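Note that one protein chain of the assembly has been removed; the remaining protein chains are unaltered in position.
Order of writing sets the labels: A, B and C. Residues in every chain begin at 1.
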């Protein structure tokens, strides 16, 4: 059980609109460009020798992803847009009241007067309002390939103490939409939303702070299947880590890829509306074999174990804290773990027994 | 040009979450049930001899549509959910300050302590917070047919003076996302959102107050095509009024049906995120032949001319006011109107010339 | 009623495999290339100043379409592949026995020792076996756009006397799969297959010999919708003549485009297997409003009235013969015609009355 408790700073939290972009440090900008632009088809808003600013087809702000050249692959920022310039000030006051390190400034092209902080969990968070508008290419079908990415959907963060992190995110105004737990009140993962989808970010229990994945949305499931087909045609099918499949959590259709640095990217479509304040939180049993894949297909171990390191405001790697509670991989797979398709059904499915 | 101006009541508007349900008066409950339940597959939450309460598959509140038996087909309520019980009170004060007739009470099963008003445009609007939660059937694929309706998406209202209506809706907190206008500043239609889609409601210029359509969303385009295929198989293809097609406005894929009383129902999927306060408003030229159908397919005249009457709080038909400004049907079709595929291109497309 | 009867030549017909390619004469090769290559995405096998050889993604023979530069838009050949070199000889003997003009030779790049004839209906038919194999790009997803054309599906020919043409095609070994007729035994159109789809060619009653359309297949319906979306984005939606929709006849999903010369191209997907010799022939009532479009959407008049001229073996336009029997457009639309959604239902659908 989590012992640490989050103390609300007693100053108002900023009004967060949505996850807006992630800044990734990549070790070979040309290789990353090939992955994100040539293969995945993200739109280049702007680029120079050090960085590429990318957006999805339905975006009207400057970027949803920054690839910045660096020596070590990592995540430099999880960035959220807030409702007004004043909300950036509110964010500054909020994190200062929490005793977090904060900085104001223009950290990327296209965005001005942003706030960057190392949050209470150790993640580099950004909040901004001022941003250049660019052309929304929603109608530009002549530019959209068969696997067009139309929106940034969410982040996913790895952190050891999910309940502590959940309290912090709740204080910051996020609604918890779903979670994975067990009968002993251990929480393995939880999902948090500001916009009216299942999440803007999620916490996955594990050694952290670390970045589990960043997710882009397509319109339909066949768009995701096409991305797989294209990777096969390019003989890069080993970029596919897990899926495609249907999530239990979120009910979305998914695919997990690994970029040239190993950063995990999810392609995602069709979760549900969560915008009401009393939106019911869904709790999944960690032993339910359909929680992570509704079709019961196995989760590859790397999906549980690998994550990207995150940076502090000076660009140094944040140290990792180990998870002390039970780990999802241990309680569900292998000699000491178990999963069921039907609760109470003694028979393990043949897939589980044979695959791991 | 619109002369009438909307005066803000100087009390705060309620915080509206989303369009939540429409109450339709239907003349033959059995026939309407066949249409909405047997054909379209909406989920019956509850029903009795006088009314059927229906919801979409991803809904967790009691209903998204009420079919109530009556002598004359009409619309009894456009109902919105607000963020809190206090917002219902705020709505009451807001409309009373506007001099509108208001009533508090339980107007349908499953919803308590709602406010109904006749709004400044003459529409029967409802606002509520308290509602029974029911099972969200998002994961119940065994119940979902090939054309599953997963969400209520929006209303569309017919009203003569679009700019006046737009001022009122803006005061009520709606963001204007798109509009159709001409070079003389005549506005033919406009779209308004509270949730982060293109609209929760829209105003279509014409004789009103009247109801143009109510729209439900599917996940994918093939779900909409299936509904057409099924109507063909049932020899009810004459229930299809317009489409399927791709809208210019909203960029969504659409289909318009007419229910047994002639109420228009849209099936709709895949518009874009509009939740940022500075979301760009898109203005379409009324002469752009791709504004209503991105593929340039003709709009059937009935789509412009037909609408459902709306009721006051006593169940009497609201009188209609004629539109005095130019009408979209007149300026775009036929001898006195024109449309273009490419602005400045003298040649009218063969489709236009030959079809109408 | 048709009086003319087809007399079988008493020599064996060739064993035809499938429709293989059409040779189109186009007046502006660059414009046609833009349409077929840049917009529709057909694969260029080979091209020079006078001709472009195109194929679909799953094809392994040299081409499915030849665009040849000429002064007047027309069709130079409807070409079929036969089972063996001997079948080309059989075709030659067959047509010579019928008294038709025949020529042997290499009429296009990539194909050798073909036979061209002017058939008993006046159409320029070709039969060949010897052909260059090229790479089948079925797995080349990195080259395939969202609207990828994967196969040539069929031809459609306009001819005044459908029963006479049907007798000829039956003698040539085609199975009649579907037809449109009325209660007076007038046949308005019929469909004919060698491969196991609904057709390799069809006869549409009208002034002929003329070419109604050539059809390419996609894998899924969304591929066809994307082509419409792309044409909209390119402001070329006026290239869409009819559809997209679901056919009654063939049960396929369809779209009709017009190329820069007005040649009609269908994009088509998902008809059914017809390869058994006793495959049931489906007969549609000409007054059934779902025969041409299962959703009852109107057929634009140009679709009935326009067709491409065909050439003789010297490249001269074949003269047109008028249809003398009742015409489908006349018996179904307008003051003298009628269509029904439900046979015996007196009420014409609102769509028909309002649209034409």
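In the analysis below, contacts are C-beta pairs under 8 Å (C-beta built on N, C-alpha and C of every residue); 3 or more make two chains touch, one makes a residue touch a chain.
None of the values given here were measured: they were computed from a predicted structure.
Asker: Using the touch definition from the top, which of A:170, A:240, A:313 or A:331 touches the missing chain?
Answerer: Answer from the full complex: A:240 touches the omitted chain.
Asker: Hey, which of A:27, A:297 or A:321 is the one touching the hidden chain?
Answerer: From the options A:27, A:297 or A:321, the contact with the absent chain belongs to A:297.
Asker: Pick from C:69, C:195 or C:309: which residue touches the chain that isn't shown?
Answerer: Spelled out, the listed residue whose C-beta touches the missing chain is C:195.
Asker: Of B:116, B:175, B:222 or B:327, which residue touches the hidden chain?
Answerer: B:222
Asker: With the full complex in mind, choose from A:87, A:200, A:229 or A:271 the residue touching the hidden chain.
Answerer: The missing chain is touched by A:229.
Asker: At which residues does subunit C meet the chain that is not included here?
Answerer: Output for subunit C: 17-18, 58, 60-61, 81, 83-84, 133, 136, 138-139, 150-151, 195-196, 219-221, 248, 251, 270, 272-273, 275-280, 294.
Asker: Applying the definition given at the start, please give the residues of subunit A touching the unseen chain.
Answerer: 220-222, 225, 228-229, 231-232, 235-238, 240-241, 244, 246, 248, 253, 258, 289-290, 294-298, 300-302, 341-342, 349-351, 354-355
Asker: In the whole complex, what residues of subunit B lie against the chain that is missing from view?
Answerer: Within subunit B, the residues that touch the unshown chain are 139-146, 148, 220, 222, 226, 229-230, 232-234.
By definition in this document, only the chains that are shown with their structure count from here on.
Asker: Averaging only over C-alpha atoms, locate the centres of subunit A and subunit C and give their separation in whole Å.
Answerer: One centre to the other, that is 50 Å.
Asker: Between subunit B and subunit C, what is the separation of their C-alpha centroids in Å?
Answerer: The computed centroid separation for subunit B versus subunit C comes out at 42 Å.
Asker: Could you pull out the residues of subunit C that touch at least 2 other chains?
Answerer: Counting only residues that touch two or more other chains, subunit C contributes 220, 222, 229, 232.
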